[in-house]
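Have a look at this one.
All protein chains but one are shown in place.
Going by the order they are written in, the chains are A, B and C; count residues from 1 in each one.
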Amino acid sequence: MPHLPDHLLTGYRNFMSGRYLAESGRYRSLAREGQSPETMIVACCDSRAAPEAIFDAGPGELFVLRNVGNLVPPYAPDDQFHSTSAALEFAVQSLKVKNIVVMGHGRCGGIRAALDPTAAPLSPGDFIGKWMSLIAPAAETVSSSTFMTATERQTALERISIRYSIANLRTFPCVSILEGKGRLSLHGAWFDISTGELWVMNKDTGDFERPEMT
Amino acid sequence: MPHLPDHLLTGYRNFMSGRYLAESGRYRSLAREGQSPETMIVACCDSRAAPEAIFDAGPGELFVLRNVGNLVPPYAPDDQFHSTSAALEFAVQSLKVKNIVVMGHGRCGGIRAALDPTAAPLSPGDFIGKWMSLIAPAAETVSSSTFMTATERQTALERISIRYSIANLRTFPCVSILEGKGRLSLHGAWFDISTGELWVMNKDTGDFERPEMT
Amino acid sequence: MPHLPDHLLTGYRNFMSGRYLAESGRYRSLAREGQSPETMIVACCDSRAAPEAIFDAGPGELFVLRNVGNLVPPYAPDDQFHSTSAALEFAVQSLKVKNIVVMGHGRCGGIRAALDPTAAPLSPGDFIGKWMSLIAPAAETVSSSTFMTATERQTALERISIRYSIANLRTFPCVSILEGKGRLSLHGAWFDISTGELWVMNKDTGDFERPEMT
Partner (left out) sequence: MPHLPDHLLTGYRNFMSGRYLAESGRYRSLAREGQSPETMIVACCDSRAAPEAIFDAGPGELFVLRNVGNLVPPYAPDDQFHSTSAALEFAVQSLKVKNIVVMGHGRCGGIRAALDPTAAPLSPGDFIGKWMSLIAPAAETVSSSTFMTATERQTALERISIRYSIANLRTFPCVSILEGKGRLSLHGAWFDISTGELWVMNKDTGDFERPEMT
């Protein structure tokens, strides 16, 4: 018997009688002509920070990679399986997106794990520990800032990791070349789950500021 | 100056005056108490198949990993950075989700790439090629099924890859142990972008069938 | 000849024909009966962060100490001249204020000086350098957080120094005794000059959060 959790079946029925009904033409046309999103979002898996919700995006608008901590590792053309690099390559080279936005968020569990490297691994594989070790140097300096509160350290590392991922994006030749030609632009954003505020990275300074909402 | 693409800023304004305004209590409570989603979705980056849309899910409901082709690699406790395994570990061990759903979809670009291994790599790194080679054995047999149409081969591999990822999920000790205890269940689903139909995997046979919509 | 800068004389004329005229009764009564402010504010000398403006306070409301960086040194009953401790003693013991608020602000020049201890002293006395060395240990850890932007380091130290001053307030026996009896409460606040936002310290965590403005 085909089976899905009830909450998904209920939600799917709402989708069919709601959004799909209203936008079936768009779905059909997207199926026929293929996707051509302008923007790729690198976001976190966190259930509270879905990019489509935060940007009120409809079908076809956002190509979305989600991993724990919204990290982009540096360019490493080796024999390994690189899911993040594969998604990046597909978005930039095949779909030719114009924008890549790395979006972090407050209270991120992955970042919290990075700040507490002495915590026991969740499993013998310690996948989270290894994955978050991508930002270990930054996590160490932040962890040692004992005059900051736990929340301040967390927010600091969340924002540092966004800048780190953007810097890593530029280690990919296809990204740096297209950015240099003005055909691709990179952005950072940080979402505050509690207040709903979106803080946007200032490209000149790296600071996160709230956009004017007029 | 902080800067985001216009379509994102417009969408964000809609979010703040719409969904956030209506659900600010829920966002605040999710921020305060942390997330506790029941379900993890492994989905594709494709802009036309956002799980939150298809399952009409609100904040806090779905922990969502998205990579190209919604793949789960087999358990490999080595020194590499495994973004997919890290997300899986976090969802199962830390968040203690009750369900994992691997959701594929029609017209998947990653699957199409896997079916055409002679295509020129998108970049010298060939990240997509390596990533999709996770399902290479299946892709080869499907490619050689010359009696199937191109669309049938594509759909076939999309569904095979879902079963393959579910099988890989079971190579993770934490998954197989919890599934054995009845505390975690694994599901497969396939979304038809054009018609909006959701096909759900029959656990006994592996077939994809349409759920009853009463 | 008595002489004041023109802008002060002009401003004073506005005061006499405006605020004083409207509140002369209050001024007369405050002169006759003495001051009895409920709240002492420890603020910075900065021309952009006057407490009476930010709290829209009239005559008699706020007992205001202002020094560079809104610092309170630790209790030190020695033979030196302690202007900050004298003001504190006067407010708590003589005026019996009920609240003390340490209010910092963004873009503080004193904090900036503390973050750059290698800068040449402004004068042979190096009074700013010595004064800001009160928070030297915190400044050093923040200065070494090289993954943070200059603005992030500045904001971090501005908030750390507020918590530091509040901790020092509690080293004064009169403060800690009265706080223990529930007759005095200590608060922290941080003013963003650009946006006008006031961030208020959470007493439990030390974090700065925006108060609800309903």
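To be clear about the criterion, contacts are C-beta pairs under 8 Å (C-beta built on N, C-alpha and C of every residue); 3 or more make two chains touch, one makes a residue touch a chain.
Quantities reported herein were computed from a predicted structural model and do not represent experimental measurements.
> For review purposes, identify every residue of chain C that touches the missing chain, sorted by number.
Counting only chain C, the missing chain is touched by 1-5, 7-9, 11-16, 18-20, 24, 27-28, 30-32, 34-35, 37-40, 45-48, 50, 52-57, 59-68, 71, 73, 75, 77, 79-91, 93-95, 98-99, 101, 106-107, 109-110, 113, 122-128, 130-134, 172-174, 185, 187, 189, 192-196, 198-204, 208-211, 213.
As a working rule, only the chains that are shown with their structure count from here on.
> Considering only which chains touch which, label the overall pattern as line, ring, star, complete or other.
line
> For chain A and chain C, what's the span in angstrom between their mean Cα positions?
Inter-chain centre distance comes to 40 Å.
> Using mean C-alpha positions as chain centres, tell me how far chain B is from chain C in Å, no decimals.
53
> Could you work out how far the Cα centre of chain A sits from that of chain B, in whole Å?
15
> Which parts of chain B, given as residue numbers and ranges, touch two or more other chains?
none
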